[in-house]
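Here the complex is missing a single protein chain, while all its other protein chains stay put.
So, chain A:
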Amino acid sequence: MKEIGSQNGIISGTRENSLYNALWVAQALLRKGSAKTADKRMLLFTNEDDPFGNIKGATKIDMTRTTLQRAKDAQDLGISIELLPLSQPDEEFNVSLFFADLIGLEGDDLAQFLPSVGEKLEDMKDQLRKRMFTKRIVRKIAFSIANGLSIELNTYALIRPTIPGAITWLDSVSNRPLKAERSFICSDTGALVQEPLKRYQPYKNENIKISVEELSEIKRISTGHLRLLGFKPLSCLKDYHNLRPSTFIFPSDEEVFGSTCIFITLHRSMLRLERFAVAFYGSSSHPQLVALIAQKEIISHGGQVEPPGMHMIYLPYSEDIRHVEELYSDSNGAAPKATDDQIEKATALMKRIDLKDFSVCQFSNPALQRHYAVLQALALEEPDIPETIDETLPDEEGMARPGVVSAVEEFKLSVYGDNYDEEKELAGNGKASEASKKRKAIADNAVKESANYDWDDLADNGKLKDLTVVELKYYLTAHSLPVTGKKEALISRILTHMGK
């Protein structure tokens, strides 16, 4: 998928129909690539709400008509036109004069257009560095409800971790792309083999052979359907019942008429009764129990924040859940629990550090933003790399407000007492620091051993390579450097550390 943006500034009032020309040029630029594989957008920036205002009579009608036709043609070709009006200081941008027709706004949309545009402009900067996804159905599945009643659903991936784009290997000399080739080699005979169809698993001192078909047969425990098993109250869905990002499901009447109606009915009932559905999703690779949570539509500022439908949450099996909390249960029967006073102080603290309108997607991923910024700077050979802002850092200023500070202090006093010394608390705790003691002993030993060598001399005379890895590691541990890697890596690390 590629995204082509073009920015068309226009000046009107002359006989020359520059808007028409701009659309024409942009459309020509976007000709390449079929509408199926590419997502094409035109962003139209203008502060002139009536481009043909100065022209009168038949010419105006004609120019308006041809321009609108041009825009329509472009839209027919799968190019979407987005208008970003820039209001002039003295008057507001009147969309209905001309542009409403151009971008095809009607009725309610028209009223909501301007406010949403304001947001759009603000988003612009972020938008440009965000990968765009077109709405795509992940899979069409049948949801069998009961007694042979089976409806049709489409699944969508609304939330998926975005990762920096895939890399291609290049030849470091010629910068030409490389092609990876995989080959299988029999380790007994060294012969080249085709991808073998047999696998094996060591078990009871022998290798049990299982073919690929048998493996997929094992995994196939149900048809690919989603099968309703029943309903539970929402309180039964615990916070730790999660493994992977959820999948969104929306009904479709394409193949089976009546699916949407049944879906809407169930959706309403589940919302009202505050229940979720438990179903078995028998996909061929990952047959799994899932929870279906009805989500009602949420609209704010004229935009859809949450679409109506259900979210499919993948439930863990008993093997996937670990009971860590029980690891440290107190055998004398009573774990320390907070007193009412401490809880009260915590509540006060919570009130102070309250994020009012927290929305999940208000942070952009700092690592990803940095990645794109660096890539752009290197690609365009810009002299310095622009700073990216890490939005995920806590609000230091807000935290330093006297109200917050005093709430924190009070809570601290309440749970930690007057003379809390973190170090002391740690020292008294023998069991936990067993590993750290051992680590410390190794470090001490390394310092001692490392003192036996004249490192500068060894390095200057290139004698480091005569030492064993164990000896080299004395130096590294003594200077708390990483001890991983091959011998050459260790030596070069030592040399870098010594500044040689």
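Following the convention adopted for this analysis, contacts are C-beta pairs under 8 Å (C-beta built on N, C-alpha and C of every residue); 3 or more make two chains touch, one makes a residue touch a chain; residues count from 1.
Methods note: contacts and distances are computed from a predicted model.
Name of the non-displayed chain as stated in its UniProt record, restricted to "Myotubularin related protein 6", "Origin recognition complex subunit 4", "ATP-dependent DNA helicase 2 subunit KU80" or "Protein phosphatase 2, regulatory subunit A, beta b": "ATP-dependent DNA helicase 2 subunit KU80". Although one chain is not drawn, the whole complex shows that of A:371, A:479 or A:497 it is A:371 that touches it.
Of A:253, A:444 or A:460, it is A:253 that touches the chain left out of the display. Of the candidate positions A:353, A:447, A:483 or A:498, contact with the unshown chain belongs to A:353. Residue in contact with the omitted chain (choice from A:84, A:97 or A:142): A:142.
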